[in-house]
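Heads up, the thing below is written out as structure tokens.
Just one protein chain is left out here, and the rest sit where they should.
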Amino acid sequence: MAHQVAKTKVSLGPGFWLVTAGILIASAIMSYFVYASGWPIGLPQIAEPAPEIDSLFKFLGAVGGTIFNIVTGYIIYFAIVFRRKKSDPPDAIGVQVHDNPVLEFWWTVIPTVLVVILAIFSTVIWSSLQNTAGDVLTMEAIGHQYYFSFRYPKLANPVNNEMHVPVNVPVTLHVTSAEPGEPPVDHGFWVPEVRLKADMVPGLINTLRFTPTQIGGPYRIICTEFCGALHGTMRATFYIDSQKDFDKWFAKQGGTGGAASGGAAGASSGIALAGGTAAAGATLFAAKCSACHATDAFSDKKVGPGLGKIFADPGHPKLVDSSAPTPDDAALIMKKGFTGDIGQMPDATTNQISDGDIANLVAYLVSLSKK
Amino acid sequence: MTTAAVEHGHGPGDEHDHDDGHEEVIYRETTDMRLLGFVLFLCSDVVLFSAFIFAYLYLRGTVDEWPPILNGHQLPRLDLPFAEFNSIVLFGSGVTMHHALENWKHGKVGRFDFFMGFTIVLGVMFLGGQGYEYSHAAIGGWSGSIFGASFFTLTGMHGFHVFCGVVYLAILWWQTKQKHYDQTHYFGLTAGTLYWHFVDVIWVALFFLFYIF
Amino acid sequence: MAVATPTTTPIPRPVLDHIHPEPTGFIRKYIFSIDHKIIAYQYFITAGLFFVIAGLLAEMIRIDLLKHTGVLTPNVYNQVYSVHGSMMVWLVIIPFVSGAFGNFVMPLQIGARDVAFPWLNLAAFWMFPPAGLILLASFAFGAPDAGWTEYPPISLQAPFGTSMWCIAIFLIGISSTLTGINFLVTIFKMRAPGMTFTRMPLFVWASAATAGLNMVATTALAAALLALFLERQFGVPFYNPTKGGSPILWQHMFWFYSHPAVYIMILPAFGIISEVLPTFSRKPIFGYKMIAFSSVAIALLGFMVWAHHMFTSGMAPWLQLPFMIITMLIAIPTGIKIFSWMATLWGGSIEFSPACLFALGFLITFTLGGVTGFFLAAVPADLHEHGTYFVVGHIHYVLYGGSVFGIYAGLYYWWPKMTGRMMNERLGQWHAWVTFVAFNCTFLPMHWLGLLGMPRRVAMYDVEFEFWNQVVSICSFFLAASTLMIMGNMLWSFKNGKKAGPNPWGARTLEWMISSPPPYYNFKKVPAVLAAPYDFGNPLPYIGLDAEPGAVEATPQSTTGLVHAH
Partner (left out) sequence: MDLAVIERSVALIGAIVVGVFASIALKEDWHAKGLDNNTTKLLLGLMAFGCIMVFFAAIGVIGPKG
């Protein structure tokens, strides 16, 4: 060859395998610490699925760290070993190698396998987030500028800036933003210790599912979508109570028997339901309600839910004390209207139904549920 | 002939002395590049329309029934028969434009003029039809509902393209009168035809999405 | 391939010889020139200016975050970081990588005398400064404050500045679309005779992929911006939920552009690295085809992953999976590139010029950015990281540690070609080291801040994060200071940098075969290309190259094609 001064080394370089071993050992040690320590987050895991998500973090950390060590390690090694020495002539050139099919094959296949493994692992964790099991406590969190409010079933008014949940009770949390009348802006709901987050988008309901496992608090509820000048100050506190403490707190908030899930106005409708006749109710239902409500299972939503089995419907969200809605709840909703995670319904005056009509309709619904 | 080649082969004020063959190659290769550039431009324009069509379909997917409800009343569908008529006006102009170019290629300048004029008239007719449609579409106006928003924005953009097309064709026609093109050097006309066909095809999509679908 | 032999007979391409006369008179020569080199210089100067401004805005951000209560008023702070982000993306990095480097280097590397449509090029540039000025002027009207993503509905309630933001970005969008079309035609139609696709330098491959992305994706952004503008100014309901619109629609349309935009910003940097590493390790690039095709693969995959920015926004859960998996797939072509660059270093004769140091720094920081990217791609992990400083750290690792490091490498590499003078090596090496250290100290802690619960876009934060924020801020001041080093270096090279000569680095791509700075017509005679570049062992694969005297003799004797003129 013309270039007399070309480096013509066949070996991979002095101490190549030593360096390789070093990189692998370092990666192994690092991975060990990733798993032994709280890395990378180190915050307490106060609810399912925090442990699963952390296990994904650790796995990603170990794999990613190893890749990073390999790249960085070899780059530094090559840079030192193959640097141009003072002694080398100005037109010294490197080993003229263009490619190496075997090498390229392997460094395409191995990452592909890694990606597949990571994708599968992530998918498994992901599916564990999707499970709808339990669904015992169904509640809403609503973002405002700049505070959070929380609606509990059977609670007349929303609670501001304080979220309590009983330990070991699966929670289905529907988050949204901006009740009518407020300027619509995005917010975010994030409890770092739970590792879960959902954007609160006006006109859209996102759902988080978790099961508190550790009594404790206060924890931060953080807004994670820009929502205006004071976005940085938007916080609420999150508590996990024992069932007894929770009930105590709940009672203090005025939680009493009454409204259905989603929290319409509390207490009793004060309508004499005894006089209602199902037949009259049926005709009324066809005229007034059938546009929005089907007469089959609760889950069969037209505009509102299906009311066919409302008083005996497994699909109906249970309440905090897992009691099913009573005829009076239905009457109350017809009277006062309803605003909640499953939609909205105008009140009796808007629907132009008298108390007597309500009594008939309730009778009709009861008769449906009996079938 | 040579004027055309110089117009096309070279930037303004370019002084070489070329023999004709060299000049022809220059013309062919520059035309080649301009054609590719123009087609790529059309592609990116397709993306512009596709993005708005995506927006339209997305918004349409967020409501239970279409047309959506505005202040308690469901909005009416658009005037299909008139749209059929107007579409045919536009498609017809596409065919006439095609014939205009064909005749130019074969040196039949008279028939070229006829078809060119015909195309422009049809284009103007279509725009007038759009105006009529706009004044009669009772869908709550541009800013009333998502229906008005997507319909007036998309067809408005298309109408703007048609308007530009009419102006463009008029300029091309004028250029032919200036002996700007000849039977073998007519890239401008090719571009104009492609653009006009493109506008037609966009309308095919819009017609389906707003009137049929 | 050992010896350069013509495998294709070079066809004569008269159009390549076609030249528009050199303009006389200052205006036509330097202000409204159609010469791709002049336009590239204009991009460099303008984008550099905006880089300084946006950098100062960044320092304002860090000053605010020195105290957990914030130093600036929240309103000002929100405007500052929003404009910082928008400027860095649209007025600095994108113009730098495709406008400046693309314009200057790409035509030279394919042996063309100019781009396909010089006038279009001129028009595209002159949309750029006005856009920047409009964006800056928006401060007078209440600048955009919802971040560079400007999510509605809040951006619908912002003052008029946000509409100006729409206009500015729209202009930039048109500009880069035109540039994309221009570059594609140039690369397809104006390559020197014999330069087949597999003989193109890798920066040209990267430019082609970028141009394609610019051409296709940017118009989608234009649509989104147009809709936002119409809704803000005329109340046309697209995004406002109270009028039936959907905020999520904006996120889809925005990210359909803005994820490919990440590759618009990084692919040319990949190209620069692929030029710098072979030159300074005196080796052929390892796995040329794999690197070239992976650029295209990344560009294509980049269109199918946009919704991974929206995992928490509320889309159908099952949709999260395909987007997660395709996102993860992008790691494969990227990994191939990284490994190929490592293998290029192996067995080389590595010269630690500033360009090379920045390239090495790029490999390390970008790898880290890629790893954290994987963290974000996995949906369950993203549920914790989304909207936190983890994301801020990640994007700065890929955009600063990726694109900007690439830009620095390219600047040091092509500066002699652009100005005809050398920079100060020693100072440049110091610059590389200081930047690398300060960069990592600035952005690495952000990852942990985010994981521990610090959300992004906040003017004030929980007190327990104050210490690390102060560390970050102080390091960021050093990072800013490091920028002064390259500015000083440029001034130094203008004053007393020694003449560069045509090929100071002994590189082998076409731009180094002509004098520096290149003459108006680039090539006296358009050369024919006989083989791929980067074969340092072989004679130069160019014939008919009638360059300046003393530039290059492509004889079997000269092993590297390196001849010290002067």
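Per-chain numbering from 1; labels A, B and C assigned in written order.
In this section, a contact is a pair of C-beta atoms (placed from the backbone, for glycine too) under 8 Å apart; a residue touches a chain by one contact, two chains touch by 3 or more.
Keep in mind the model is a prediction, meaning the values are calculated, not measured.
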Chain not shown, its touching partners among those shown: B
Hidden partner chain, touching residue among B:150, B:176 or B:193: B:193
Touch criterion as defined above, residue of B:44, B:87, B:103 or B:145 at the omitted chain: B:87
Absent-chain interface as seen on chain B, which is shown: 35-36, 39, 42, 77, 79-82, 84-85, 87-89, 91-92, 94-95, 98-99, 102, 190, 193-194, 197-198, 200-201, 203-204, 207-208, 211-212
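Everything below uses one rule, namely that only the chains that are shown with their structure count from here on.
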Highest C-beta pair count, chain pair: A-C
Between chain B and chain A, distance of the C-alpha-averaged centres to the nearest whole Å: 48
Residues of chain C touching at least two other chains: 246
Residue ranges of chain C touching chain B (in the complex, touch as defined): 13-15, 18-21, 34, 116-118, 120, 177, 180-182, 184-185, 188-190, 215-220, 222-224, 226-227, 230-231, 234-238, 243-246, 249, 252-253, 256
Residues on chain B engaged by chain C in the complex (per definition of touch): 9-11, 13-15, 22, 25-26, 29-30, 32-34, 36-37, 40-41, 43-45, 47-48, 50-52, 54-55, 58-59, 62-63, 68, 142-146, 148-150, 152-153
Residues of chain A touching chain C in the complex: 1-3, 6-7, 9, 12-13, 40-43, 49, 52-53, 56-57, 60, 64-65, 67-68, 71-72, 74-75, 78-79, 82-84, 88, 90-100, 103-104, 107-108, 111-112, 115, 118-119, 122-123, 125-126, 129-130, 178, 183-186, 188, 190, 192, 195-199, 201-206, 220, 222-233
